[in-house]
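One protein chain is absent from this view; the other protein chains keep their places.
Then we have subunit A:
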Amino acid sequence: MREPDIPINRVDWLVVVIYFALVIIGWFNIYAAVYDSQAPQSMFDMSINSGQQLVRIGISVVLIILIMAADHRLFENLALPIYLVFLFILLLTPVFGKEVNGQVLSIGFGSFRIQPGEFAKFATALALAKVMERPTFDLAKTKNQLVAFGVLMLPIVLILLQPDTGTAMVYFSFLIMFYREGLPQRYYILGLGFIALTLLALGIENNLYLVGAIAILALILISIGKTSWKRTIAFSAIALLMIGYTYSIDWVVSKLPPHQQNRIMVLFNPDIDPLGVGWNVTQSKIAIGSGGFFGKGYLQGTQTKFDFVPEQHTDFIFCTLGEEFGWAGSFIVIGLFVALLYRLVVMAERQKTRFSRIYGYSVVSILFFHFMINISMTIGLFPVVGIPLPFFSYGGSSLWSFTMLLFIFVKMDASRSQQLGRIS
């Protein structure tokens, strides 16, 4: 007899296991980050972060059950309304939200507060999936590009009003999904070239070296291949643009707010100001670097325990892991993330509808971006931007939004046999 084809049997348990592994490891690390050996408190104590995070994990489980119990068409049907609701909440946030350090990130009543910027990620993912699912939607066409970027830019603009540069940056991760969905390669080459030139311009002290290199490269390109005026002018123009950009970038950086300027400068030389701007990165690297191969042992970390690393239970949670579990622990967690992302790509590719494939790639994009940027910043590979490590960092909004983001896709994947194949 054939097994009844119900969604629960088709749940991708590997993803679920990795999810819970990360959440539980994260929870242990949150406890380690607040642990005080002189006044040890229970991991379940509600007055400390680990106790509160446990409640949030519980709520996440409830959210998972609700998502899995819902009709698989619900998210597809409600994609645009959900998107519009969160845009509206984002619009209200700067007006009614609570201001902390010049930023208005959260909205709510009393002690219950959420950060709409976090939840808008999966809302945007749903909306993009919805507008891009038409078989005729081709990202090579300018009109379609404008539509997709429009859907993407609305939440970005609203989040920049809070202002929260880090979270706004995350939305650019949808470019990974766009890549899969056929946005022409030249945009990426141009974009990556642009980023490379920016980094070089900022990283190399003397612009003349860079200018010389660009000029020599242009001369070589002009001299090889067939000679034509058109070609020579084109290369010369590009070279001049690049040189102009090299000089303008320094001017632009000088116009940035000082704290952002510092974040950029520290990336290139963390020792300029080890006690000031470089403090976060320096201390974070010390904490992780002192872990060695096997770490100092659970709850034995000194750097994270004694507040040398700031914001160690949220954005710098990876430090606790690195210090107490060493490279072995880092390997396991990074391995789990890579495995999860790989699995999600495989799952996205097996979707029968374009809607769920796009959504799946959006999940990959957002998780990958958070994972890459968060860990990179703790080890000094990227400027400090305040974005959490998915499933790890302390905080309800980020945990719940990542949980919903992931499990909506798990639900879609589990229900894929019930969907009509509409893939073009």
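Throughout what follows, a residue touches a chain if its C-beta (ideal position, glycine included) is under 8 Å from a C-beta of that chain, and two chains touch if they have at least 3 such contacts; residues count from 1.
The working rule: contacts and distances are computed from a predicted model.
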Hidden subunit of the complex - UniProt protein name among "2-oxoisovalerate dehydrogenase subunit alpha", "Putative negative amidase regulator, AmiC", "sn-glycerol-3-phosphate transport system permease protein UgpE" or "Beta-lactamase": "Beta-lactamase"
Option from A:I214, A:A287 or A:V363 whose C-beta touches the chain left out: A:A287
Tell me which of A:P81, A:G203 or A:G335 is the one touching the absent chain. A:G335
Listed residues A:N77, A:S228, A:S248 or A:T302, member touching the removed chain: A:T302
Across A:I375, A:L399 or A:A414, the one contacting the chain not displayed is A:I375
Residue ranges of subunit A at the interface with the undisplayed chain: 36-38, 176, 179-182, 283, 285-293, 302-303, 305-308, 322-323, 326-327, 330-331, 334-335, 337-338, 341-342, 345, 348-349, 361, 364, 368, 371-372, 375-376, 379, 381
